[in-house]
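Presented below is the structure to which this report refers.
Complex shown without one protein chain; remaining protein chains in place.
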Amino acid sequence: MKLQFDIADRLRTVEVTRDGHGFRVLVDGVPRLIDVVRVHGNIWSLLVRDHGESTARSVEAVVASQAGVDTVDVHIDGVSIPVLMRNGLGRRSRDSVSAKGTGPQRILAPMPGKVVRILVKPGDQVQTRQGLIVVEAMKMENELRAARDGRVREVFVVEGQSVESGTPLVVVE
Amino acid sequence: MKLQFDIADRLRTVEVTRDGHGFRVLVDGVPRLIDVVRVHGNIWSLLVRDHGESTARSVEAVVASQAGVDTVDVHIDGVSIPVLMRNGLGRRSRDSVSAKGTGPQRILAPMPGKVVRILVKPGDQVQTRQGLIVVEAMKMENELRAARDGRVREVFVVEGQSVESGTPLVVVE
Amino acid sequence: MKKILIANRGEIAVRVIRACRDMGIATVAVYSECDRAALHVRLADQACPIGPNPPRESYLRIDAIVAAATQSGADGVHPGYGFLAENEDFAAACRDAGLIFIGPTPEAIRLMGSKTAARQAAIRAGVPVVPGTAEPLADTVSDAAVLKIAEGIGYPLMLKAVAGGGGNGMRMVANAAELPNALRAARSEAASAFGDSAMYLERRIMASRHIEVQLLGDHHGTVLPFVERECSLQRRHQKIVEESPSLAVPSGTRRAMTAAAAAVAKTVNYTNAGTIEFLLDTDGQFYFLEMNTRLQVEHPITEMVTGVDLVAWQIRIARGEKLTLDPESLLAPRGHAVECRIYAEDPALGFMPSPGRITGLRVPHGPGVRDDSGAYEGGEAPIFYDPMISKLVTWGESRPHALARMRRALAEYEVRGVQTTIPFFQWLLHDEDFLAGRFDTGFIDRKLGARNGEPLQAATAYQQEMAAIAAALAQVLRPAPAPAASEASSRWKGHARSEALR
Partner (left out) sequence: MKKILIANRGEIAVRVIRACRDMGIATVAVYSECDRAALHVRLADQACPIGPNPPRESYLRIDAIVAAATQSGADGVHPGYGFLAENEDFAAACRDAGLIFIGPTPEAIRLMGSKTAARQAAIRAGVPVVPGTAEPLADTVSDAAVLKIAEGIGYPLMLKAVAGGGGNGMRMVANAAELPNALRAARSEAASAFGDSAMYLERRIMASRHIEVQLLGDHHGTVLPFVERECSLQRRHQKIVEESPSLAVPSGTRRAMTAAAAAVAKTVNYTNAGTIEFLLDTDGQFYFLEMNTRLQVEHPITEMVTGVDLVAWQIRIARGEKLTLDPESLLAPRGHAVECRIYAEDPALGFMPSPGRITGLRVPHGPGVRDDSGAYEGGEAPIFYDPMISKLVTWGESRPHALARMRRALAEYEVRGVQTTIPFFQWLLHDEDFLAGRFDTGFIDRKLGARNGEPLQAATAYQQEMAAIAAALAQVLRPAPAPAASEASSRWKGHARSEALR
């Protein structure tokens, strides 16, 4: 079986074939022998042997998927690694991290909370790291800032409004 | 809704009616108000108010059921309480604890293991607490004994045989 | 005392319940709507609802909590930290209702809770203080007036809520231009957190350390100080790593500082647990900063190096017992302890709160590890309260040993469903300056600033390849049509299949 993933903006091709007690896996052509067992829930234990190695490395991976989302979060050694499945039909997660890049910046609420102050209005010129809006959650005020210079195109919320995680707040172009 | 259970060989009738934010529950006619919420999996949190009480007692209960078994094990304060549902269609669990009573004693393997020695043969007269069979599991030899005086009717296993939990070993009548 | 109501939630409510259990005392939990299934509610003997989720409608409601205590037949009330712990009206309401408030008197709370009055007490005790405003600045004082006072003190300065604590309602102000915005934000935070927006100003001592001294005072005139805690590691004025003892406190300074702390407390006839915070400058001079008239979040590190159960002693003191601890042993730490406050915050998004459901949890164990937490699998990190998931504490024979165990424990810790600050601590615990003890209160913000948003924790190439392999094998072995639907059943299938393949 051949699968394709995007990890850290790089395409990875994984080929899986059964091999005796485990699997032979090629990642971008590099072969490894994997003994895999499901520990419990979405926790997997991999014993990984590189070509020529006699002793396997022990890797525990949590593969957390969400219905309708093509990105699975794989936790390894406490590091969370988003893996996007190519050809998936669901939506990508982590849309809120759209701060980088060159298109318009959509500022989304990163957590549920209350809008306590709006610092800009449509048409304002803003500079990199300028505060746009303040959202209060968990007793703390969190100021959301512009990632780049630009002009405020739209403000979707009003002060005092409660917002869910992912609610669009401001667009800067 | 009206339900009947056997707990510690006593019939319990439980009537459940919704009541505002929680339930009104009668156990053998004694009324209580219960606020219930499922914590996770089969862990439930009950807040229990007896008639006239202003403050609820907090009771955490684990209700562990098995497919096809009419007995659920309820854990409360670390005590495991088998609750048999009347009118259920499945089998009762804990058959192995059939030592008490007056019928024939069916000695079942209480755990998976290996039969290392059979100490009786069909027809033998045995006395209370006399050893019948020795099963080895977890590095320990465990001697299963007769609960009452009787005569060995049948021996189902041979020495060296591996047995699963619940395998009938000996019947004493 | 036979029954104690805990006027708090989360890990500290659990901590107090455990101390009560150790002492054979019954417990009553209180809870807001979203805390109905919380661990503190389930571990307590009894539980009372006290209102909706916003703190002001539940955990800050003095009337509801006192009523719950009275109705449940409690004879004592433990306030934990935060919420009403430093509210004199609450302490007085308990007293008026015939309940023992497990903490200082309302009078001591009022006196030491006012930063300006506390400064006066320190001055009376002969303890040096940081230059600052003598009187609180109410909400009504204009920006212009505050700016004028600030000029007299000099920049940079600290803006602090009179009723404050825990970094809320606190701002560093570098120059006059920043003052108005900072003042507004701090007042708003203080009003929301403490119901009191009064402020005061204080000169900022640069490159200083934040060192604090735990105290216990009984009702028989004894006040005992404990070996200091090092609390300089703060992010935006919020402590995130604490340790005891401090590398920056030689034994002479320890003697002087703990004696000064006890002297301040004695000046006001202080009883029960309290903590005196000091700034320590690079010359080894210390300044009284403020007193916290309650149990501190970071109290476990003191417990680890002295063996004293501070919560148990709070209760013993409240019921009139004499302090029978050996004063010398409290100043002679055994080994070293460190605490990391693990929050539901995403270090990759500027420590933005990351509330949500905890779908998986593996807590570290083994020698020298203590985890104080109210989190559980299936539970929520709610948006209404402090986003703390756990206080992870390790003890070691030496500081390097304690830090090594912290690294080990963090590697075993797994929280799924929400982002946490664990990656931040893993990064910090490899920082050479931190390991060498070279830091001050600005350390974390400077270090994070210097990273310029670069992720704290980038997956290595090997980890990325392993992630690809794990994702692929999980798909091969578990072609679940609806991933959220049938965890239990597919688990066994997956297990059986992988077994069959072996």
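The chains carry the letters A, B and C, assigned in the order they are written, with residues numbered from 1 in each.
Methods note: a residue touches a chain if its C-beta (ideal position, glycine included) is under 8 Å from a C-beta of that chain, and two chains touch if they have at least 3 such contacts.
Computed from a predicted model, the values in this text were never measured in an experiment.
Enquirer: Mind giving the shown chains that are in contact with the missing chain?
Expert: Across all of the complex, the chain we cannot see touches A, B, C.
Enquirer: Which of these touches the unseen chain: A:E60, A:D124 or A:E143?
Expert: Candidates A:E60, A:D124 or A:E143; residue touching the omitted chain: A:E60.
Enquirer: Since one chain has been left out of the picture, which residues of chain A touch it in the full complex?
Expert: Spelled out for chain A, the touching residues are 35, 37-41, 43, 45, 47, 54-58, 60.
Enquirer: Going by the touch rule given at the top, which residues of chain C touch the chain that is not shown?
Expert: Per the touch rule, chain C residues meeting the hidden chain are 14-15, 18-19, 21-24, 36, 43, 300, 303, 307-309, 311, 334-335, 363, 365-373, 378, 396-397, 401, 404-405, 407-408, 411-412, 484-489, 491-492, 502.
Enquirer: Can you list, in ascending order, the chain B residues touching the missing chain?
Expert: 1, 3, 5, 7-8, 10, 12, 14, 16, 18, 21-23, 25, 27, 30, 32, 34-38, 40-44, 46, 48, 59, 61-67, 72, 74-81, 83, 85, 96-97, 110-113, 116, 136-142, 165
Note that only the chains that are shown with their structure count from here on.
Enquirer: Counting only chain pairs that touch, give me the topology of the graph as line, ring, star, complete or other.
Expert: Contact pattern: an open line, chains touching in sequence.
Enquirer: Please compute the C-alpha centroid of chain A, do the same for chain C, then give the distance between them in whole Å.
Expert: Chain centroid spacing, chain A to chain C, equals 30 Å.
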